[in-house]
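Here the complex is missing a single protein chain, while all its other protein chains stay put.
Chain IDs A and B follow the sequence of writing; residue 1 opens each chain.
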Amino acid sequence: MMQEVAAAAPDPLAAIKNPDLSLVQDSSAAQHLGGLVEKIFFRTGGQNPVAVNTDGLFLMIFWFSVFFFILLMALMVYWVIKYRRRPGVPAEPSPSHNGPLEILWTVVPSSAMILMFIFGFDGYMHKVVAPTNAIQLNVTGFKWDWKIKYPGGEQTTYRTSLGTKKGGVKIFVIPEDTPIKLVMTSNDVVHSFWVPDFRTKMDLYPNRFSTYTFHTEKLEPDELYRDHWIFCAEYCGNSHSEMYGIFRVVPRSDYNDVLNDWNAGSMTPVQMGEMLYKSNCISCHTTDGSPNIGPSWKNLFGYERAISGGTTVLADENYVLESVWYPTKKIAAGYEGQTMTNFSGILDQDQVAAIVAYMKTLSDKGGAPEGESTGGEDAGTNEEPMQDSTGG
Amino acid sequence: MTAIDTTHTQKHHDEGSYLDHRGLGFWGTIWDWASTVDHKKIGVMYLFAVLTMFFIGGVAGLAVRAELWEPMRTAEDGTTTGVLLNFGTPVQDPDTGEWIRSYDISPGQAGNTYNRTFTLHGAVMIFMFIVPAIPAALGNFFLPIMIGAKDVAFPKLNLFSWYVYVFGSLFGVIGLILGGADTGWTFYTPYSIQTDADYWRVTLMVLAAFILGFSSILTGLNFIVTTHKLRAPGMGWFDMPLFVWATYATSIIQVLATPVIGITLLLLIFERVFRIGIFDASMGGDPVLYQHFFWFYSHPVVYVMILHGIGIISELLTVHGRKHIFGYRAIAFSSLGIAGVSFLIWGHHLFAAMSPIAAMVFSALTFIVAVPTAIKVFNWIATLYKSSIAINTPMLYGLGFLFLFSIGGLTGLPLATLSTDLHLHDSYFVVAHFHYVMMGGTVIAFLGGLHHWWPKMFGRMYNEKAAMLGFALVFIGFNVTFFTQFFLGTQGMPRRYASYVDDFQTLHQISTVGSWILAIGLFIHLFTFLHSLFAGPKAPPNLWGGLSLEWEAESPPCAHNFHHEPLIKHGPYDYESVVPPHCSEEDFPLPKQRS
Partner (left out) sequence: MSTINAHPSPGAKPMRWETYKHEHHWRSAADEFDAAKLGMWLFLTTEVLLFGGIFCSYAIFRMLYPDAFANGSGYLNWRIGTLNTVVLLFSSFTVAMSVRCAQLNKQRWLKINLSITLICAAAFLAIKGYFEYYPKLSAGKAPGAWFSYPWAHNPEEPIWWGIYYAGTGIHALHVIIGGGLILWVLVRSFKGIYGPKNYTMVETSGLYWHLVDLVWIFLFPLLYLIH
C-alpha cells in the first residue's frame, strides 16, 4: 500500500534536484541587478548587500582611476603634439619645481588613499564577522573537492556536471535571505573557497579554521532556485581547476525538505559506497583496471597486494580503512612517488564501510554482496580498525 | 689626503673600443670574454643571457595562453578534449605488451602539464629574467660610465656574480629538462613539500632560485659601493643622472631583501629533504609562515624590478624631450622612499590568510606606497611641458610606459582595498595587474632603454621604422592580452586554472590572440637588433643629444670608458644651457633666455 503511494506521488524535490544550473546572468533577476558597467565587470550587479557594497567600492575606485588616467593621458598626448620637436627650435625654459602644484598632487592622492582604505576595511569587516544567528556550515577542502557538513550533520547528495569533473559536481543547498557562516579547514594543502557572486573568498589551511560570512539573496517570485559557482582559488595541484562546487539558493520552505532528503539514508551501502567513490576517490582511482595516479580498484579487495618495502598484505577491510585514513603507512608497490590525501577527517567509519562494500563488488574475491540493509549494520567488519594486517 | 693617481690616463688615450678583438683569434676572443672584468663586457653577457631567458619564459607564456584557447571538456566517449599541451603518456598495449605513447589524457594529467608550464613561465621570468635584466645588463654597463668611473668598485666580484648567475640558471635548466616543478613560482607549502615526492625537481628549482639570489646580492653590493666611492670629482649626489639614483635604490633593496628569500628557500629545501616540519601543518608547522617569509622578499623585489625601470624612463623623457626633469629631488627621494616602504607591505599578498588586525595594518601601509609612485608619474608628465619631443622608439616606449604603468598602478588600488581584494585575490585581475606593472612597466622600460642605449653599447644603429612597428605591435598586443584579463578576474575567473567554465571562453580567446600580436612585435625587435649588429650603420657618439656622461664617451666606449678623466662641468639635465657633447648648436639649439 505504501509502495503504491510512494510510486504514485511525484518527488516534491525533483525541481530542486535538477542538475541544470540556473545562473544569475541567465535569470530574470539579472535585469534589475546593476547597470551596464556592473554587468561588464561582474556579469550582474551584487546579489546581496555586501556584494553591492563591494561593487560600489570597486566602481568608486574605477571611476576615480578613469578620471585621473584620462586627465593625465590627455595632457600627455596634448603636450606631445604641441611640443613635438621642430628643427632649429629649442625647448623654451620652464620651471623645474612648483611648490603649490606639488603639494596639491601629494595631498589629493593621499586623501583618496585614506578614503579607500576606510571603506575597504569597513566592507571587509562585514565579510568576516558573522551575525550570531548565522547558519554555520563546516567546509573541508581537499584535493580536489569540497565537503560541507550542515548543522545536523547532513551532507549533500545532489550533483550536477561542470567542467570535466568525474562523478559530478556537488550542489550545496542553502536557504534564501539567510545569513550563512562558513567555518573552513583543509585536509591537505592550501585551498581557497571563492564564491564570485558573493565577492568573497578565504583560504583554507590544514590544522586551522578560517571563516567568512554572507547573506543569501531573496529569490525572484518565479525562481525555483538560483545557482552560484564555487571555485577553488588557491593553486592545489593537478585538478585545481576542476574543483568546482555549486551553492544553490532555494526558498526557505524547501531548505528543510532538502536536509531531510539528505538524511533519508535510503541508499544501500553499495550505493553509498559508489557515491562516495565518485565524490572522493575517482580523480585518482579507476574501477576498470586502467592506470591512473593510484591503483585501480578492480580486483583489489581480497587479493594479496605488494607494498613498497618488499612485503605483501591482504587487501581486507582493515587494509582499506588504514589506507583511507593513514595512507602513508603502506604504499602500494609502484606508487611510491604519489602522496594520497588522508581522509581521516572526511570519511568516517560508516562511510569507509560503504566504500568497502562497493569495492567488494569490483573484485571476484569480494564475496556475496551485502543485503538491502541501511548503512551501519556492516560495522562488524571494522571492530578493530588498527590491527596490523601484514601477511596474516 | 687621497692622492689622485694620473699615471693611468696616458695609457687610455689611444684605446680602441671595448668590443675590439683584433689579433685575438677565435679562442682568444672566447677567453677574453670569459675572463673579463670589464663591466661593459659583463653587462653585454648578462644582456644576452637575460634575453635568452626572456625568450624561454615567453615561449612558456605563449604555450599557457594557447592552452587556454579552449577549456577542457569530456567528450561522449569519456575522452578529454581541449587539451593542447598533450605530450602523451607511455602505456602498455594490452594486446602486444609493447610500450606505446597514448594521447588519451585525463584532465588531471593535462592539468599537471599545464601547471608545470605556468610554473616554468613564472620562475624563469622572475628569477632568471626580470630581476637581473635592468640592473645586471644596463646597470652594469652604464653605472660606472654615468658617474665617470672606469669600472665598478669590485670588478672581479662582478665577474663572479656573472658566473653565479650562470651556475644558478644551470640548476634551473637541469630541473626543467627533468620535467620542471608544478608548484607555481611561489612554491607554497604544503603543496611544494608533498608534490613530486620521488623527484629532485622541486629541490633543483628551489636551489636554482637560491643561487641566483647570490648573484643579485653581490651585484647590488657592488653598485652601492661604486656609487658611494667612484664618482668623478665634482659629481655630487645631486649631480648624478636619475638612472644612477634608481640603480642605488634598487641595489639597496637587492642587498637587504634577497637574503630573506635565501633563508626561506634554504629552509624549504630542508623541509623537503629533512622534513623539519616548520612549514608543514601536519607536523605542527605553519604554511602561512612560509608565505610571510616568501613575500617579505618577493614584495620588495617587485620594486627592484620597477625602480630601475623608472630610472630609465627619467632618462628617456629628458633626453628625447631635450628638457630637464621636473622635480629632480622629488624623484630621487621618492625612489628611496619607495625602497624603504616596500619592506613594510608584503602582507597584501596574503589578505585571505591573515587575521583582520594584520589585514588592516598591511592594507593601510600598502596605500602609503601609492603616493610617491603617483608623484613620479606626475613629475614625468610635467617634464613633457615645454619640452621638445622627438618621436622615436625610445620616446614612444617612454610614453607607452606612462600609459601602461599608470594602469598597472591604478589597478593596484582595488587590490590594496580589503573588501575588494577578497573578491579579486588569486583571480585574473591580479594576473592582469602584475603584468601591467612588470611587463607594461619594467619590460617596456627595458625595451625603451635598449633602444636608447643600443647605439652607444654597440656602435650600430637599428632600423628606426622597424623598431617603431615593433613598438606598435608590442603596445597593442600587450593591451589586448592583458586588459581583457581584468574583466576575466572581476567576473570570477581564478588564476592558475588549466581549464574554465564555458562562460569565460570568449575573453580567453581575445587574450590569446593578443599574445600572438605581442609575440610578433617582440620578434620584430629581436630581428631589428640582430640585423643592426651585422649590417646596421655606424652610430655617432651622441645621436640623441644626451647630456649624461655616457654620451661624452664614444659609441661603443673605449675599454676604460674615457680617454681622460671626465671633468664635470654641467648637470645631467642642463639642456637649456649646454650644447650636448659631440653635437653642434645647429642641430641642438639652445633657447635665447637661459633660466
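What we mean here is this: contacts are C-beta pairs under 8 Å (C-beta built on N, C-alpha and C of every residue); 3 or more make two chains touch, one makes a residue touch a chain.
Since the model is a prediction, treat every value here as computed from it, not as a measurement.
S.K.: If you put the missing chain back into the full complex, which of the shown chains would it touch?
M.R.: If we consider the entire complex, the absent chain touches B.
S.K.: Just name the one of B:V255, B:L402 or B:L522 that touches the chain not displayed here.
M.R.: Reading the full complex, the residue touching the unseen chain is B:V255.
S.K.: Given that one chain is not shown, which residue among B:A63, B:A181 or B:I224 touches it?
M.R.: Once the missing chain is taken into account, the touching residue is B:I224.
S.K.: Using the touch definition up top, pick the residue from B:F54, B:F293, B:W346 or B:W544 that touches the left-out chain.
M.R.: B:F293
S.K.: By the contact definition given up top, give the residues of chain B that touch the hidden chain.
M.R.: 1-5, 8, 144, 149-151, 153-155, 157, 217, 221-222, 224-225, 228-230, 255-260, 262-264, 266-267, 270-271, 274-278, 283-286, 289, 293, 560
We adopt the following convention: only the chains that are shown with their structure count from here on.
S.K.: Quick check: how many Å separate the C-alpha centres of chain A and chain B?
M.R.: Averaging C-alpha atoms per chain gives centres 36 Å apart.
S.K.: Which of the residues in chain A come into contact with chain B in the complex?
M.R.: Chain A residues touching chain B: 25, 40-43, 53-54, 57-58, 61-62, 64-65, 68-69, 72-73, 75-76, 79-80, 83-86, 88-98, 101-102, 105-106, 109-110, 113-114, 116-117, 119-128, 162-164, 166, 188-190, 192, 194, 196-197, 199-203, 205-208, 210, 212, 229, 231-242, 244, 283-284, 291-293, 336-339.
S.K.: Enumerate the contact residues on chain B facing chain A in the complex.
M.R.: Where chain B meets chain A, its residues are 71-74, 80, 91, 106-109, 111-112, 115, 182, 184, 188, 190-191, 194-199, 281-282, 287-288, 321-328, 330, 350, 352-353, 356, 359-360, 363-364, 367-368, 370-371, 374-375, 377-378, 381-382, 384-391, 399, 402-403, 406-407, 410-411, 413-414, 416-423, 425-427, 487, 490-492, 494-501, 503, 575-576, 586, 588-591, 593-595.
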